[in-house]
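One protein chain is absent from this view; the other protein chains keep their places.
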Amino acid sequence: MIEVMFFGQLTDATGVSSVMVEEVGNTDMLIQMMKQRYPALESSTYMIAINNAMVTENSIVTPGSKVAFMPPFSGG
Amino acid sequence: MIEVMFFGQLTDATGVSSVMVEEVGNTDMLIQMMKQRYPALESSTYMIAINNAMVTENSIVTPGSKVAFMPPFSGG
Amino acid sequence: MEAKKIRNIFTAGPVEAAFIADSIAKHSTKTSIGGHSIFLGQVRADLMDGKQVEAIEYTSHVDMALEVMATIREDIFTRYALTCMHVHHSLGVVKAGEICLFVFTSSKHRKVAIDACSECVERIKAELPVWGKEIFEGEGYQWKINQ
Partner (left out) sequence: MEAKKIRNIFTAGPVEAAFIADSIAKHSTKTSIGGHSIFLGQVRADLMDGKQVEAIEYTSHVDMALEVMATIREDIFTRYALTCMHVHHSLGVVKAGEICLFVFTSSKHRKVAIDACSECVERIKAELPVWGKEIFEGEGYQWKINQ
């Protein structure tokens, strides 16, 4: 299983803060899957982190990973 | 009368923090007068202010003025 | 390579002035310190299209934020001769006028403390996975955008 987490304004698009998915090969595949499930993600801006590390290119998602979908940060 | 004030390490050189003097024409004359009275001033570094305003050249000292002899600042 | 030490930086609700005072007072035993630099972020009651911000609700990807903060911390200590650095960021609701961020650096020399504090604040804003939801008076909200 893979835990997919959504943060900030993305939770408005998905209506959930986290969801478990079965095996998925890589981040591109996961993004496609999430866009199908939550169409409002299509028009959202986000970055991806796997197990707390930012990834900027398509990356392998190993079982047991936590994948975060994160909109631009606005702390402080 | 003119009030002549000494600050910081200059008080080590003069032994006093302020002294009244009779009329004196200008700051160069006042400096000479003070050096005669307090020879340790000869080897001191200082700036002069008349009535709270810094002067960098020889300046007229009008009666009733307050003249400050000030070593480099070290506040904060 | 030694593992980075993960420290909590999050606090529930606003950072209180008394907490800041306590933090300052604790440094009086560190007599090699010559200067402290403190930055405080305060929630603004901004007006947007006639609606006023009443509070910001902060959320974070906490695990990741603490790891990122440990990296920032390590990097700043490598490049600045700091005696110490403390960071506190609010989670949850912080009302307008309350403090949501407290960054505190100390060094022998003032310029080091000031520069490190300023850099730390910029990096927190840019790199920490934290989000602010600006809650309007009455009803409605919008998501904060950092400049």
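Points to keep in mind about this one:
All chains are identified by letter, namely A, B and C, in their written order; residue positions are counted from 1 within each chain.
In the analysis below, contacts are C-beta pairs under 8 Å (C-beta built on N, C-alpha and C of every residue); 3 or more make two chains touch, one makes a residue touch a chain.
Quantities reported herein were computed from a predicted structural model and do not represent experimental measurements.
Contacts of the undisplayed chain with the visible chains, over the whole complex, involve B, C. In the full complex, the hidden chain is touched by chain C at residues 17-18, 20-22, 24-25, 27-45, 96-99, 106, 108-110, 113-114, 117-118, 121, 147. By the touch definition given at the top, chain B reaches the unshown chain through residues 5, 7-9, 49, 52, 68, 70-76.
Assume only the chains that are shown with their structure count from here on.
Between chain A and chain C the centroid-to-centroid distance comes to 26 Å (mean Cα coordinates, whole Å).
The distance from the centre of chain B to the centre of chain C, each centre being the mean of the chain's C-alpha atoms, comes to 49 Å. Chain A and chain B, compared by their mean Cα positions, are separated by 73 Å. Contact of a single residue of chain B with at least two other chains is seen at no position.
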